[in-house]
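What follows is a set of notes on a single structure, which appears directly below.
Every protein chain of the complex appears in place save one, which is left out.
When the chains are written out, they are named A, B, C, D and E in that same order, and each has its own residue count from 1.
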Amino acid sequence: MTAQGETATTIDPRLLAASTKADVLSQALPYIRAFSGKTVVVKYGGHAMEDRALAELFAIDIVLMRLVGIQPVVVHGGGPQISDLMRRLGKEPEFVDGRRVTDGETVDIARMALVGKVNREIVTAINRHGPHAVGVSGEDANLLRVRQRDPRLGFVGEIESVDATLLVRLLREELIPVVATIGIGDDGQPYNCNADTVAGAIAEALRAEKLVYLTDVAGIYADWPDEASLVEAIDLDGLEALVASGAVSEGMIPKVESCIAALRSGVRRAHVLDGRLPHALLLEFFTDEGVGTMVSGPGR
Amino acid sequence: MTAQGETATTIDPRLLAASTKADVLSQALPYIRAFSGKTVVVKYGGHAMEDRALAELFAIDIVLMRLVGIQPVVVHGGGPQISDLMRRLGKEPEFVDGRRVTDGETVDIARMALVGKVNREIVTAINRHGPHAVGVSGEDANLLRVRQRDPRLGFVGEIESVDATLLVRLLREELIPVVATIGIGDDGQPYNCNADTVAGAIAEALRAEKLVYLTDVAGIYADWPDEASLVEAIDLDGLEALVASGAVSEGMIPKVESCIAALRSGVRRAHVLDGRLPHALLLEFFTDEGVGTMVSGPGR
Amino acid sequence: MTAQGETATTIDPRLLAASTKADVLSQALPYIRAFSGKTVVVKYGGHAMEDRALAELFAIDIVLMRLVGIQPVVVHGGGPQISDLMRRLGKEPEFVDGRRVTDGETVDIARMALVGKVNREIVTAINRHGPHAVGVSGEDANLLRVRQRDPRLGFVGEIESVDATLLVRLLREELIPVVATIGIGDDGQPYNCNADTVAGAIAEALRAEKLVYLTDVAGIYADWPDEASLVEAIDLDGLEALVASGAVSEGMIPKVESCIAALRSGVRRAHVLDGRLPHALLLEFFTDEGVGTMVSGPGR
Amino acid sequence: MTAQGETATTIDPRLLAASTKADVLSQALPYIRAFSGKTVVVKYGGHAMEDRALAELFAIDIVLMRLVGIQPVVVHGGGPQISDLMRRLGKEPEFVDGRRVTDGETVDIARMALVGKVNREIVTAINRHGPHAVGVSGEDANLLRVRQRDPRLGFVGEIESVDATLLVRLLREELIPVVATIGIGDDGQPYNCNADTVAGAIAEALRAEKLVYLTDVAGIYADWPDEASLVEAIDLDGLEALVASGAVSEGMIPKVESCIAALRSGVRRAHVLDGRLPHALLLEFFTDEGVGTMVSGPGR
Amino acid sequence: MTAQGETATTIDPRLLAASTKADVLSQALPYIRAFSGKTVVVKYGGHAMEDRALAELFAIDIVLMRLVGIQPVVVHGGGPQISDLMRRLGKEPEFVDGRRVTDGETVDIARMALVGKVNREIVTAINRHGPHAVGVSGEDANLLRVRQRDPRLGFVGEIESVDATLLVRLLREELIPVVATIGIGDDGQPYNCNADTVAGAIAEALRAEKLVYLTDVAGIYADWPDEASLVEAIDLDGLEALVASGAVSEGMIPKVESCIAALRSGVRRAHVLDGRLPHALLLEFFTDEGVGTMVSGPGR
Partner (left out) sequence: MTAQGETATTIDPRLLAASTKADVLSQALPYIRAFSGKTVVVKYGGHAMEDRALAELFAIDIVLMRLVGIQPVVVHGGGPQISDLMRRLGKEPEFVDGRRVTDGETVDIARMALVGKVNREIVTAINRHGPHAVGVSGEDANLLRVRQRDPRLGFVGEIESVDATLLVRLLREELIPVVATIGIGDDGQPYNCNADTVAGAIAEALRAEKLVYLTDVAGIYADWPDEASLVEAIDLDGLEALVASGAVSEGMIPKVESCIAALRSGVRRAHVLDGRLPHALLLEFFTDEGVGTMVSGPGR
C-alpha cells in the first residue's frame, strides 16, 4: 500500500507508451491469479451509487472482475431513494435511533424504490457491458428470512437466516446477482433491511473470500475525525479492540460489526473502501495501491 | 368440455366421501401424465390478479402445476397499478390508440410499479407455498431486447429478440420465473412493453407446450358480444378466419395475434381462460371441464 | 384423520361442480409438496392384489404417486399363487409354524409363480399407464443376499444383506421397481423369502420416507379382535409396548416387527393400510382422510 | 480362421509353461481393443443352454466379455422348457407351421417358464461371478411392443417396435441385461415371441456391433446337409443369394432372416456359432479361431 | 492501431497515479470480453524464445491470457537448439532447400533438443506462475500423424492428420498445452516437423479464434525489405495477392501459407507479431496498440 497523498503522475493513458501499458497489465497477474474463482460480496451505496460517472466506472469494475474469474455479488440499499419516493408520494420519512419507521405503506414504497428503481439501474449499468447481471430481491426463492426487529419501527427486518441457494445457482451460471435488501417474514410480509448487515450475512452464507464496503469515507479511523488516524490494515482482534475503545464513528458501526461477524464465520478478508475514488475496486483488487482499510480474519 | 352454465352440485369438499375425493384425484392422472415436463407460459392479469382471493388461488394452481412436473412461466403486466402510481405522483396517464404515452419519468414509474410492486406480490404469493418463484425483469441478462414502437408513445417497446437463456436456467433449477415486462433498448434504456405480446414471444422462444391467457372474459366469441357465440375449441385456420371477419373484440386483438404467432412458431396449443373462475388453471389442466377457448396449432 | 365410520356423501364425480373438483385437487397441494422426491416402499398383497378392480386402482395410485414426484418401490409376495401352481403341478403345500416347507422343486415353482406370473401382472397393470415399471427379482444384481432360515423349511431365506444399488439406479431413471422376493444364497441357490420382511429391509436400505403395508385388515388393533380398538396413530414406543403386551394378532407380527426395525433404522413413518378400500394409497398420501394405522419413528 | 478339423494339441492349461499362457493372453490384445465399448447381442439357446457344464462356460464368457469392455445383451427363448411346463400342467403342446399355438393359458405358462425359470437360471449363473446380470422381460418399460401374428396361433407376437431405453440405461450402468422374449400388446396383453427375431430386432435398435446366434449346428451350410459346405465367411449379398437359392435349412431361416435385417439396419457383423463348443464366444471374440459362420454387413 | 514510431511516454508504472493504472486496466475490458473462452494458438520461437528476459515476459503473457479466460496453446520448434546439440555431439547440420537433412540419429537428437530441452524450459517458465503448463509431443496420444516429406530429407514429416483430442482434454481441464513438433509415422517412427506448419494445422483442428506467429520481424511487408511497406491489416484475398506478387520474403512463406490455410478452414484471424517487443501478446490482445500484421478471414 502507498500513502494516499502521494504525488504520482496522472496521465491520459492514451499518451502512455505501449510498454508502460503492458507493464500495468502484467503487474495485475498475481492478483488475478490469487482471486480467480473466489466469491466477493460488494456492498454498493453512497456517493459511488449516486454519481452517474462513478456508477458507470463501478459497473466496469464489476464486469472486469467477473471476466477475470472472480464471482462478484452486489448488495445495495437505497435510503435516499426511498425517502425521495416517500416525499414524492406525500409521506414524510421518520426515523427512530437512525432507523426508518416503516409502516405498511412505507415498506411498499421502499420495495418500489429498491427493487423497482435502484436495483434496475445497477442491473442496466452492468448489462451495458454484456448480459451478466440479474436483479434479485431477498424475497426471491426465500433468500432472506427475517423477523421484526422492533415493534416501534414496523416492518424493519432482522435477518433470521440466509438461503443462498439461488445465488449459488446464478453464480454457477456465471451471472452476477444484484441483491435488493427486502426480506420476507414467515407470513410472507416484506420487511426493509439494513444493507450493510445483509451484505455481511450473505458473505457468511457464501463463505466469501472477501466482503467489501464501498463507502463515502477513506476507511476506518483509529481516532475519528483525526484524518491522520486512518487505518490501512488491521486484524480482527485489533478491530474488536477499536470498537471496544469507542473510537469508531456511529455510521461505521453496522459495517464494522458485519465485518467482525463475517470474519468470525470464515470470510477471509473485509475491506472498507473509499467509493468516491474512481475504479476503487480495480485498484484494490488488481494493483498494489491501497484504497481504504483491510481487516484480516483470524489466523491469516 | 361441458357447457359453462351447467348446474352441477357445489359441495364443501370436506363433506365428500373419501372415495369421491380419490376418484377426482385419480381422474387427474391422464392429464398429469400428458403435461409432465412440459413448459407452459401463463399470462396473468386482470381480475384474477386484482382480487386477493383469486390471486391466492392462482398461486396455489401455479405451485401445484410445478409440483406435478409442469414448468410454468408467469408473465404479467399491470396497467392499473402503473396508472395508480402515476396519479399518486401527480402525473395524469395519457393514451394514444389505447397505448400509454410513456415519457422518461413514466417508464421509471412503470418499472417501479411492475418490478417493485406487482411482480413482488406475485412472487410472495407463490413463495408462501415453498421457495419456488424468482422475480425477473426483461432487463435481467438481456431477456427482452426491444426498440421504440412509435416516437409519439415514447418509451413503449416493440420486441426485437428474446434471449430465454436465463429462463431456461431457472426452469432447469425447478424455479418458477415471474416476468415483469420491462424491455431494454440497445442503449440500456428501459421500455414498457405489452404483456400479452411478451407472453407470446416468450412462449415462442421456449417452444412452450401451451400459452395461456387469464382474462376477464369467458373466452373468444365468434360474434361478440353475443354470449351464445363463445368458442370452445378452434384451430389456427379458424381463428385467422375469425380475425379476418372482424368479429374479434378490440381488447382481445393482442392476445389473439400473439396466439396466432406463437402457434405458427411451434407452440402446440393456446388458451384464453376466464380468470374470474376460481382455480381456472387447475380445471383446464387437470379435469375434463373446459373453461374458455382452446386454439390448436397446425397439424395437431 | 376422520373416523372411519363417518357418513360422507358418495357422489359420481362427474356430477360434481367444477369448483368442487378444483377444491379437492388444490387440497392435495400440501401433501404433494411434502412427499415430493421421497422414496416410499409399498408392500402389496392380499385382497388388493387378487381383486382385479382393486388391482387396477392400485396401479393408478402408484403411477399417480410417481407422476407427482414420489419414488415408489413395490414389493410383493404371492403365497396363494405359489400354492395354486404347486397344486396344479400335483404337489401339496405343506407348512411348519405357518411357513411353507420349500424343497428344491418348490422354490422353482415359487420362482415361476412370483417372478413369472405375479410380478408380470403387476408390471403390466402399471405399464398400461406408461412405460414406468420394471420387474426385479431379488436375484438381479445380487439385490437380496440370504441364508437358510431353518433346515426344516428348506429353501426359505433369511435376509443377510440388501444391495439396493440396482433399485437406486432404476429410481434415478424415474422407473418403478416391482420386486419379487426371491433371494439368493452364497452358492447362487434361490430362496423364497417373506415379503413383509423384505419390504422392511428394502425400506431400511433405501432410507425410505415411508414403509406402507397394504393389508386385508383396517389397521393395527390395540385389543384384537375388538374393532373399536383400531389404532389410528401410534409412536414407536407405543407400538413396542403393544407387541410386548401380546395384543398384536399373529398375522400382523411380521409386518409390525418390520415396521419397528425400519423405523429404528431411519425410515420416518410406517403405515398399515386397509388395502380393501379403493385408492387406499391416494387417500393416505393426498387427502386428510386416514385409512389405517400410522406409526411414527423416534423424535418425529 | 483355421479349418475346423485341424489336429491341434489339447493340453491341460495348468501344464502349460507360463510363457505359453502369456502368449495366448497377449494374442487377445487386438481383439479386445477392437471390441472395447461395443454392444453385442447374443441369442442364447439350444444345447448351450440345456447342458449344465456348457451353461457355466457361457456365463464365464459373458462376464469376461463385460470385464474387457464389451457390452453384451443376452436374449433367450425356451421352447423345450415351455413344453415341459405345459405337460406337467396337463396341457399338450400344439404347433401350426412350426409355431406353438398359444392360448391364454399357454402364454401364462410360457411366461412362467421363460421369465420365472429360464431367465432366472441365466441371471443366477452369470451373477455367480459378480453382480452383473439383471433379468428383463419384454414387458418391462414397454421394451417389446407387439401385435398378433396370426389369429390361428393366438398370443404369438410379431414385433411392432423396440423401445431400447431400458437396455441402454442398464448398459450405461455396466449391467448385463438378460431378456426373456415376452412382448406386450397395446392392451397390455402378453404375447410369446420368437427369440431369434427378437434378438435381431434388439440388435437393430441398439445399433449393435455384432449379433451372435449360439446354435446347435456348426454354422450356415451352402448346401445343407453336406458338411463340407459349411460357410466360414459370407457377405450380405452372398447370404441373400443363398436364401434365394433355397439352400438354407428350415430351422436356420428365422436366424438368417434376422441377420439380414439387422445387417441392413446398421449392425456390422452377424455370426452363427456352434454353441456346442465350450467357450464358443471366447474363441470367436478373442482368438483367431473361427467357430462358425460370419456374415459381414454392406461396405465393410 | 497507432504508428509504431510514435513518441509515447515511457514511464516506470510504479510512478503512475493509481487512476492512470485503473484506466489502463479498465480499457482492457472490451478485449477481455471479446476473447473470453476463445482458443488461441501461439507459435513461439526466434528471439522471443532465446532472450531470457523476453521468454520470462512471454510466460507472463500466456498465463495472463489463461487467467482472463482465453485458452492458449503454445507450439514451438527449436532449430538453433537442434543444431547446437548436433554440433556438441560431433555432427554437422546439413540442409537441402532450407530444410534440415534428418537421418535416424538426427531425429533422435532433434527429439532430445525439442522435447527434452526447449519444451521443458517453456513449461518451467510458465509453471513458475502456477501449475498451468503441460508439455506435449506430437507423438503423445497420436496428436500428429505424419508421412515422409521427401526421401532426400530423411525423417522430416509432412502432416497427414491432427487428432486434437488430447489438446481439447487438457484445455477443458484449464491447462496450457505446450507442443513440441515431433510427429509420428504409421510405423511409430518419429519425424521432425516444421513448427510454423504444425501451428497452423493445430489451429485448424481446434477451429481456433486466432493463430499468432511470434517472429523476429515487425510483421508482413508489402515490399520487403522496404520498412515503410509494413502491412498493419490485410484480408485473406489481399494476402493471397501479395504472395502471388512474389513480395513476401522467403522466411515468411511457411507462416503466410499456414495463415492462409488456417483462415480458409475457419480460423477467424491470424497475426504475425514482432516477438522482439516486450509483452507483444498482451499489447495485441488487451490494448488498442497494434504490434504487427493482422490477417482477417473471409467474411469478417
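As a convention for this text, contacts are C-beta pairs under 8 Å (C-beta built on N, C-alpha and C of every residue); 3 or more make two chains touch, one makes a residue touch a chain.
From a predicted model like this one, the values you see are computed outputs, not experimental measurements.
Put simply, the hidden chain is in touch with D, E once you look at the whole complex.
Set against the missing chain, the residues E:K43, E:R66 or E:H132 yield one that touches it, E:H132.
In the full complex, chain E touches the omitted chain through residues 85, 88-90, 108, 111-117, 119-120, 123-125, 127-128, 131-137, 139-142, 163, 165-166, 169, 173, 175, 182, 184, 188, 190.
Residues of chain D that touch the chain left out of the display are 8-11, 13, 15-29, 32-33, 36, 57, 60-61, 63-64, 67-69, 129-130, 277-279, 282-283, 286-287, 289, 291.
In the analysis below, only the chains that are shown with their structure count from here on.
The minimal number of chain-to-chain contact steps leading from chain C to chain E is 3. Over half of the residue-numbered contact pairs at C-D are shared with one candidate from B-C, A-B or A-E, namely A-B.
Rounded to whole angstrom, the centroid-to-centroid distance between chain A and chain E, based on C-alpha atoms, equals 43 Å. In terms of their C-alpha centroids, the spacing between chain B and chain D amounts to 56 Å. For chain C, the set of residues that touch two or more other chains is empty.
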